[in-house]
Structure formats: structure tokens, C-alpha cells
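With one protein chain removed, the remaining protein chains of the complex are shown where they sit.
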């Protein structure tokens, strides 16, 4: 990471808002966790679990929500959303590393592709024919860009990213190592007892400001494109099947799989290790718990969980009932006895 | 994709059978979805969900099942299995891209390996000693083939595939980027409180006509080989543990994991995100739903689901009962009251 500058609390609040309690001249040079912070650091409290760490922290200052503002005597910034505030302060202290432009001598660039002077192509990277790269694009070492790939300005691909021919990424993409964009979708048709491959003739279209995690796979479409809209954030080891559409600003945690032709709405939050079967429609603003198995379309915003998925209130009730079956069985047994007793009596 | 030729409906039916309703001279230059087809395209209807798109399609012709043949006035091909028919027509219009033979100047080929004149070795690929490649093999950019690897004729490895030493793939394999074939199986033995590694001295043996998805892993065996038989189709991000055997013509969807020494039968269909524990036997022609957790051997063909897996009828009944427990509890409560009333009376 690049070396950080120093800022005083007053300068931070000037940029990001919030209210200072304590000395506004307190100098800060980095963000840190409450547990490991030192005097020159600003810590933050955004998760109740870490409240007990506040007492012992050696941080020079702290970012807090309004409800927690009285929990410490340290110089502090009080704000509405301490996690978001921390995100902004952390970005201030940890600007992205500048990458030197230029094409590494071991990179291979095919004919018909022009590399902008502001772009960087890493060691051993391969750039196919007719590839279009925007300004300031960074292609990491060992990346593979097939023919006619397009990557928008200011995007960064870390080492070892694979983009198959014809796939298009928007601006400011951030793609992590091992991600594979545009491999064939899993399209096969049964022909008597063997499988016949269906050509995957569509592509992948990825909007602006998309982050794609390590070893995540986004398959090309069978006919139309697989689409990932603007602002989508994908964690590691995610599978996006062919012709899926992921709506703008949806975030998906790691190890989740979305089968072919399913459409995910905008502003959804999908927990890790979820499985969503194919050909479904998921509405906007749907929240799906980790490890949920979604087998039917979800038409309404809300929170869902379970295997198979149901709205989270029903799911919680069903789980409680299941865990309560011992007592149900006991009540049943006791009634059977009471009833038998009565039947003998009369 | 290569530029497609034009065919008239009559020429298509001549190749693949089926019956034309409408003008047999209708010219077609590509397949397309009903939603996005234009006049020069042929669409298809194979999933009930998309029936409503038939009315609005701008396709020049449509492939349909017999039951649906009256749903449109467009020129159409009526056949038994429109999905399979579409697969064939799509393969006609989307032939695989021809790859120029030759060894890229940046590829590394170790001594003792002869590259057939018809083969293509991409930029930065590494081919170890004593590797055997069949005619027309395509090794993508940045692939790694360890010593003594064997790959059958007409196989294609996309960019960034890793094949460890000694592993063997059959003919017409199609392997996608990031796949890892022959890494060590997870073999460890507890020695008091620490783990001792068990050498993974077996290999991987893959039959003909196998497709392997992006970032899928097939581990080498501990002693004997891990075996993937002819015609198996594996989607992305699948884990095949050491000494697993996957029977011929079985298809496995993405994110599924199969633990060591399990044997999967022939002609099975395994849904995505399934988990199958080790040392099991799964019979031929078993269908496993997405996200199923298989903890016991399955001895009989059939359809299975759930966590843990059971035959899909039992599973459906158990799920229905679980979702019906509210009413069971109500009935129990009501009976308790009625019984109490009676007990007080007498």
C-alpha cells in the first residue's frame, strides 16, 4: 500500500461530515481495528460484538454511531453510519497504488490492438486481436484477453484473470486473480443416451463499477449475453451461469451459485454459499441469507432463507417448530395416555 | 464466432428431420431466443415459461414441439424434442472456431516432447517432458502440462488450464480456463495432534468427449487413479476428490463437490451445489436435485433431494409436513383443550 499522509480530525470531518467530540487537532495517519490500533490510528465501532474492545483500545481517536458516542472518552467522530464513515476514511488513508503505464517486454499483444499510453500490461499477459482498452486500464501479469475483448477506462485486472473472446467490461472494473469471464455456459442436450453440446454463442456484458472476486466464473450466454449491471459486487468463487442477469448494485457473497437464465433484481444482497436454480426471477431489493437454496421465483422485496427458501419469518417459525418437535411429541404422548385412561374408565 | 452461412428451412429439415409448417424456402442465418430474434433468425420453444414470448417474437421461423405447433403462424419446424433440435441447428450455425496450428514463440516445450504439426500451443504455455499430444490438439495460452501428460486428438484446452504430471485426457476433451487436473487429493492422517500428508501417487484418467468447466478441480488419486469416464460433462467450480469415479455420460452442474473414493454411476444427472460425501456408491441413472446433500449410498435409479438426501417423493412429503406443522400444533392444542374439558366434566 502507498504511504499514507496525516490528517487532523477536523480535516476528516471537513471532508466527510460528522461531529467531533474532543480535540479536533488530533493527528491521524491510518485506520485500524480497535483491538490493534495505536495512538496515530483512528478506530471505529460498527458491530455490537466489538463494543467491549472500545474500553481497551489504544487508538488516538474513534468513529462511532450517535448511540455509542458516550462509550469512550477518546477524541471521536460521531456520525450516522460509522461503517460507511470508516470506509470513506480508509479510502482516504489507503489510496489505490499507482501502476506504471507501459507494456511489459514479455507481454504478447496481437495485431489490431492498440494499447493506450496510459494503460499497463503486465508480464506474460496475452492481449488478443481487436481488443479495446480504455484509458488507464491495468492488465495484470499473466492475464488472458481473447480477441475483441473490451475493457472500459480505469479498470484493473489483477494477475491471472481470463476474459474469453468478445466479452465486454465497463469502466472502473476491479477483477481479482483467477476469475474467468466468458467460458462456455453449461449447455447440453440429451440425444438418446449421450450429451450433445450447445454452442455458447452469446457473450458477457459487464457494466461500470463492477468488482469480481478471485476464482469467480461468469459464463457467456448461449445466444444472448450474460449481463452484470452497473455497480454489482461479486465476492470469490461465485458461479454465474449463462444468460443470468444480475441487476445493478446487487452484492453477492462468496461461494454462491446462480444457474442459467435466472434474473436477479437490482439492489439485492445475497449471502454466501447460496444456491439459486435456473430460469427464476428474483425481484429488486431481495435479501437472501447465507446458504439459502432458492427453488422458486421471488416476486416481492424482503428477506428470505432456508432450504428451500421461504420468507425469513416463515423460515424462522418452521425452524423453531422443528426444534420444538420433541415437546410436541411429548404432548401427543401425554394426551394419548390421558385419553386411554378415560376410555378405560367409562 | 465464425461467420455463419445461410440455410433454408428445407435444408435444415433435410439434415435433422422434423416437419415444416409454412414456407420451406424461409432463409435462416442464425439461431436466437424468441425475445431477441430478428427476421433472419430461427427461434425455439423448449421451456413452458417462454411460451408467452412466442406471440411477440420477430423470428423468421421457430422450432417447436408437436403439442405447441399451433401456437404460432410463423414458418416452423415441428419435432419431438425442440431443445435437442435447437442444439443441432445451433451447432450448424456456430461451428467451432478454427485455430491456426503451430507453437507460439513464447511457449516452452521441454525436451522429449514432440508437438504434432496439426496442434496449436498458445502464448506462454508450458509443455513438460514426455508429453503426448494427439492430432489437432489446441493448448491455450498460459496452460501448464506437467511431465508425461497425455491429451487425445482434437482436444481443446482454453487458456490457463493446469494438468499435473502424468494425467491423461482422452479425445475431443474441452477444458475451460482455470481448471486444475491432478492436484493432490486431500489425503492426511492424524498423527497424535498433527496431520501427516499421504503422498498422492495415483493419477487422473479422463475418457473421450469430456467437458470440464472453468475452475473445476479433479484431484489425482492417492494410489489408484481418479477416473472420469467417456462423455461426462462437468460445469464450473466442481470439486472431484481423489479416487472418485464418475460414470460415462453423467452430467454435473456447477459448485458441486464429490468427496474422495465415491463412485458415481453412468447417465446420472447431478444438480448444482450438491455435496456428496466420500466412500459412497451412486447407482446408474440417478438424478440428484440442486443443493442436495448425499450422505449414504444410493442403490437405485431415481430422483433424490434434500439434506440429507432421500428419494424425492419422501423429501417432498417431509417438506410439506414441516411446512404444515403449524396446523399440527393447532390440532394438538385444540385436542388438549377438548380433553381437559371432558376431564373436568366427569
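Going by the order they are written in, the chains are A and B; count residues from 1 in each one.
Simple rule for what comes next: contacts are C-beta pairs under 8 Å (C-beta built on N, C-alpha and C of every residue); 3 or more make two chains touch, one makes a residue touch a chain.
Worth saying up front: this structure is predicted, and the values here are computed from it rather than measured.
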item: Of B:99, B:198 or B:283, the residue in touch with the unshown chain; value: B:198
item: Candidate in contact with the missing chain, chosen from B:71, B:153 or B:183; value: B:183
item: Residue touching the undisplayed chain, where the options are B:57, B:72, B:120 or B:215; value: B:215
item: Among A:101, A:116, A:254 or A:302, the residue in touch with the chain that has been omitted; value: A:254
item: Residue ranges of chain B at the interface with the undisplayed chain; value: 106, 108, 124, 126, 142, 144, 146, 160, 162, 164, 166, 178, 180, 183-184, 186-191, 193-199, 201, 215, 217, 219, 222-224, 237, 239, 241, 255, 257, 259, 275, 277, 279, 293, 295, 307-308, 310, 314, 317-318, 321-322, 325, 328, 331-332, 335, 338-339, 342, 345-346
item: Chain A residues that touch the omitted chain in the full complex; value: 1, 30-33, 35-36, 47, 49, 81, 83-84, 86-88, 90-91, 93-94, 96, 104, 106, 122-124, 140-142, 158-160, 174, 176-178, 209, 211, 213-215, 231, 233, 235-237, 249, 251, 253-255, 267, 271-273, 290-291, 307, 319, 322-323, 325-326, 328-329, 332, 335-336, 339, 342-343, 346
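The rule is short, and it goes like this: only the chains that are shown with their structure count from here on.
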item: Interchain centroid distance [CA atoms averaged], chain A/chain B, Å; value: 26
